[in-house]
Structure formats: structure tokens, C-alpha cells
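Let me give you the structure first, and then I'll get to my questions.
With one protein chain withheld, the remaining protein chains of the complex are depicted in position.
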Amino acid sequence: MMKKLGRRFYLFLIILFLYAPIGTLMVLSFNDSRTSVKWGGFSLKWYQRLFENDTILAALGNTLLIAVLSAAIATLLGTSASIAIHHMKKRRQSICMSIVNIPMLNAEIVTGIAFMLLFISAGNLLSIFGIHFEMGFGTVLIGHITFNLPYVVLSVMPKLKQLNISMYEAALDLGAGEGQAFFRVVLPDIMPGVLSGFLLSFTMSLDDFVITHFVKGLGADTLSTLIYSELRKGIKPEMYALSTIMFLAVFLVLVFVNLNPREQSAAYRH
Amino acid sequence: MGNKLIELQHISKIYDGHKVLDDLNLYFNENKFLTLLGPSGCGKTTTLRILGGFEMPDEGHVIFSGEDITSLPPNKRQLNTVFQKYALFTHMNIAENIAFGLKISGKSKTYIEDKIKYALKLVNLDGYEKRMPDSLSGGQQQRIAIARAIVNEPKVLLLDEPLGALDLKLRQEMQYELIRMKNELGITFIYVTHDQEEALTMSDTIVVMNQGYIQQIGTPEDIYNEPTNAFVADFIGDSNIFPGIMLEDKVVEIFGVIFPCVDTGFGHNRPVDVVIRPEDVELGAPGAGTVDGVVSHLIFKGVHYEMEVTACGQEWLVQSTRMYPVGEHVSISVDPFNIQIMNKPESEDEEAVVLDV
Partner (left out) sequence: MYKKSLSCPFLIWAAAFIIIPLLFIMYYGLTDKSGSFTMANLMAVATAEHSKALFLSLGLSLLSTVICLILAYPLALILSGSRLGKSGFVIFLFILPMWMNFLLRTLAWVVLLDTNGVLDTILKFFGLKGMKIINTPAAIVFGMVYDFLPFMILPIYNVVSKIDVNVINAARDLGANSFQTLYKVIFPLSLPGVVSGITMVFVPSLTTFVISTLLGGGKILLIGNVIEQEFMKGTSWHIGSGLSLVLMLFIIVSMILSSKYDHGEGNVL
């Protein structure tokens, strides 16, 4: 009994540690006082001001757009890559897997400056031909797609390995062409992996700062880079309000999805 | 000779430098239950996969109703397969699983519904339309896999060790079910198994394979009673296989003891293999039989006792309903009809001639 209590307490402490800053930010978002140290009474004014702050809203728009696009493209690219890699010979397979994993295993700062060097050099090269190219939304998108790829492949690959190959053969046997067999049988079966790859990519993209920092150039601020640039002046409490809204929204969605696993499997079916 | 439905001509298949099938020739007639039987690695599953279109032979042709279908993909073939581990589509319910092939070929809704009803009735699972595959037992999943295949009205149903994952009791039940279904459908079943008992129970014809070669083709009775070589005799049922010498027609010498038999045409003093089924060895009082021996082991097997008798310095496997305790002196005798004489194979993978199936 004591042992069980001890375990519960330990788990509670770690969760407290992980969620304390989140709770803090939520509390601060309702703080009437501007300084983060003093509690100036309950207020919703930062929520109101958030919707009047065009800079933050523009960064939010960029962040979400980049997250959705990069996750979608990475999912498409990563899923087809997984299928291709899955059917390669062992040696080529392990080479490809190592390449896929580079953006995940390598330090973000190295990936970031590598991109920066690539894009600036590409810009210099293209200017010789009179083409104007500089870092911005597009380069951020490319960066995010690239570092999302390994997460998609890692999510889809195990599903492909689990896939009962005779299910695909059964579909062919029952008259389906290769394409039909893929879309009707293989894809629905690996769908949980594809979806979790998408979600993971979306999350990673949303939370990224380092790579965006190096490849955003002058424009295309995301929430992360906006926060970083505000560090010296002090973070605007509107930011706290926004992150509280985002966090709660995601929390509710995830709780809803987890409470309805049946619905989920029904969604895969069609 | 009947109607040749499918014919395999000179099929060879090599995996990683290993010859899995070597110049295989075989044909199947309509409305037969045919079993490919052999140990794992004998090439039986590869043969089935070549028939189904999942593998291309390196050499040879597959002829279906007089047409060469060697390079036809599986979805274009009028055969359907029941896979070893069922391969049901786990994201579809039972009705959707069964309807899969029919929907692909664009059948009407009412036709599909009728077919699902009919198929579920055939496999004794009426009312299971809305269930999901993982909620069914292994035996039920197997029936659905069969239903899913047969609604497409294939001329041939290929079954790849379909009962392998079931427990013994269920397996025996399903054996009768399969025979019933085959008779009801009136199509050819080509069945792959390593279980000789399954093969003997269900088949019209058994093809015994080993190391990529056909060892023997025949009815279950032929295969059991008159194995053509030591491999078949050993693989099918229990048997005593002894080296012997055919002294002349109808006389064979085993370990220096003369046994009368009924085989002829082996010439004089020719070394042969002699097969005697354990249930054909008769024990009696010492001196009453052809040779005397001592019981060395005894096991009770339910319907009979299984004993080992040491005679002429060899162990003889004996099955009898009468018990002789260990240490008892007995005599051994064998009815001449029950002594099976075989030529010694020139090599392990000697190929049997293609017989009329």
C-alpha cells in the first residue's frame, strides 16, 4: 500500500514538474498586472487585446499555416518514402533510414545553419541569373517539411512491418488492381500510423524555434520567433493568453479523440 | 483422363540460388479435392502461389482452360485463395470483407447482398454481417475467409494450410465442413498441407512433394497402402522401413529371414526397401510366427497399444489392440499382402512419373 502511494506521489511530482510552467502561464494570462511577478487581480483584458494585436495574429497565422502545410506534405512524402524503403533490399533500406533520421538525430542548430547556408548560397547563385530569392515563408516551410519527415517515417514504418502481406495479396486475389488494393486495403491498415505521423509533424512544427530562427530571413515570423524577438522588451501577456487558448483547445481535442476510440476506427474505415 | 482444368508445365522456381521447384509437371481436373502434401520447404506453397499468380515461375507455363496465364496478375485470374492466416481486412466488417471482390467487379447491390447471405449460410455463420473480424474466433475467421473467396465463383479455390492455426478438435470439424462445401460448390479445391492425416481425410487425390519434386500422385488409399518410395512411406503414417533383398518373385529376405510377399518383377537378388505398417505386424506365441523377438517398449495410445519388438537385432514398430508386456517373448508374422516392396531410390530427390490424376 505504501509502495503504491509512493509510486503515485512520484508520478504526481514529475507531472507537477512538467505542467507547473504551463499552469503558471495560464495564471499569468489572467493577471491584470503587466509584470509577471505581481498578481494584480483577475482580468480578461489580455484575451481582448490579443484579438487586436495584428503582429501576434499574423505570426499565429504563419505558424498554423506552416504547421498544416509542412505536416501534410511531410506525411505524403514520408508515407510514400516509407513504402518505397520498406520494399528495398536490406542494405539500401538501412542507408535510406539513416538519411531519413539525420534531421531528427542531428542537432537542431546544425540543421538550422546548414539550411541557412544552403538558402543563402542558392539566393546568390540565382541572383546571377537575375532571379530574386531570399529566405522567408517558403524556406521555413522547406525546413519544417524536412525535419518532420523522420517522424512520419518512424510512425508509418512499424505499421508497414505489421501489415499482413497476405492482406494485400488477398485483395489482388479478389480482383483488385495494385492501386485499388493499396487504397482500399493497405492504406486503411496503416492509417493510424499515417495519422499519428501527421499529428506528430504538426506538433513538432508548431513547437519549433531553432530551425525557423535560422531560415526565416527577414519576414515570416512564427509565434516562436516573435517571442524570441520580444525577449528583451519583455513578453507581451497577450502571448500567454494565446498559448493558453491553444493549449486548452488541443487538450480538449485530444481528450475527445482519446475518449472515442470507436469513432476513430470508424473514421479510418471510410 | 477427364477435363484438364489447370496444367503446370515444366515449372521451375529459384530463390536465392536454391531451386525450390524443378521442372514440375502437374495437372488438375474439375470438381476434385486435390492436396499438395509435403514437409515444409518441399515447394508446395510455392506451387500454390504460382497458381494464384503471386509468384512468377522462372521457367515453365501455367495453363488455365487451355489458356496460358503464366504472366497474368492475380486479380485477373479465375482462382481465389484462402490464406494461411486468413488475411481478413481488419478495418472492414464481415459483410464488407465478403463484398470486397464483388464490389471491385462492379456487381449490383442486391446481387452482393444475396451473395453475402448465401456465403454466410454456406459457412454456417448467418447473421455475422456486422461483426468485425477480430471479434471472431480463429475457426470463424477461417470460414469467413472461405466465404470471401467463394462468392466470386472461382473455378478453383486455393487453400494454403487453412487449418494450421486451429486446434485439433476444430481442425477435424473443419475437415468435414470443407468436404461438404466442396461438394456443394462443385469446384476444384487445391489444398496445401503438411498434415498427412488432413490430406488422407479430405482428398480425392494427393500429390506428395519433397525438395521441389513430386514423389507420388494417387488416391489416399494408393498413397497409404502402396507408397512408391521410402520418403512417401515414412512421411505418410508410421511405418517400418527395412532394407531387404528380393530373392525372386514373391520372396523377400529381411535381416536374413525369408518373408513371402506378393510383389513381382523386381528380378533376382535385388536390394529393395521393404515397408511394413505397424498395424500389419501380427504378434503371437514364441515360435508361432516367422521370427521371434522380445517386447522392449510399450505405450498405451487409446485405441491400441504401440509396442517395439526387438527381432533380428532390429526394432519393429507394432500396433495391436492386445497388450504384450515389456520383456515378453513373442513371434512376428506378416500377411504377404501387407508387405510393400519398393525400389531403392537412386537419389534422395528422385522424381516420380507424372501419373494420370
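Chains here go by letter, A and B, matching the order in which they are written, and residues are numbered from 1 within each.
As a working rule, a residue touches a chain if its C-beta (ideal position, glycine included) is under 8 Å from a C-beta of that chain, and two chains touch if they have at least 3 such contacts.
A quick note: this is a predicted structure, and the numbers were derived from the prediction, not measured.
Student: One chain isn't displayed here. Which of the visible ones does it touch?
Tutor: Over the full assembly, the chain not pictured touches A.
Student: Which one touches the absent chain: A:Val68, A:Ile113 or A:Leu195?
Tutor: In the complete complex, the chain left out is touched by residue A:Ile113.
Student: Can you say which of A:Leu25, A:Val140 or A:Leu174 touches the chain missing from this structure?
Tutor: Of these options, the touching residue for the absent chain is A:Leu25.
Student: Among A:Leu50, A:Val100, A:Ala176 or A:Ala220, which one is in touch with the chain left out?
Tutor: Of the listed residues, the one touching the omitted chain is A:Val100.
Student: Contacts of chain A with the missing chain: which residues?
Tutor: 7, 10-11, 14-15, 17-22, 24-25, 28, 36-37, 77-78, 80-81, 83-85, 87-88, 96, 99-100, 102-103, 105-111, 113-118, 121, 142-143, 145-146, 149, 151, 154-155, 168, 178, 182, 196, 200, 203-204, 206-207, 209-210, 213-214, 223-224, 227-228, 231, 235, 239-240, 243, 246-247, 250-251, 254, 258, 261
As a working rule, only the chains that are shown with their structure count from here on.
Student: If you average the Cα atoms of chain A and of chain B to get two centres, how far apart are those centres in Å?
Tutor: Chain centres of chain A and chain B, defined by C-alpha means, are spaced 56 Å apart.
Student: Would you mind writing out the residues of chain A in touch with chain B in their complex?
Tutor: Listed in rising order, the residues of chain A that touch chain B are 164, 166-167, 169-178, 180-181, 184-185, 188-189, 191, 265, 268-269.
Student: Show which residues of chain B lie in contact with chain A when the two form their complex.
Tutor: My answer: residues 52-54, 73-75, 77, 79-81, 83-85, 87-92, 100-101, 104-105, 148-149, 152.
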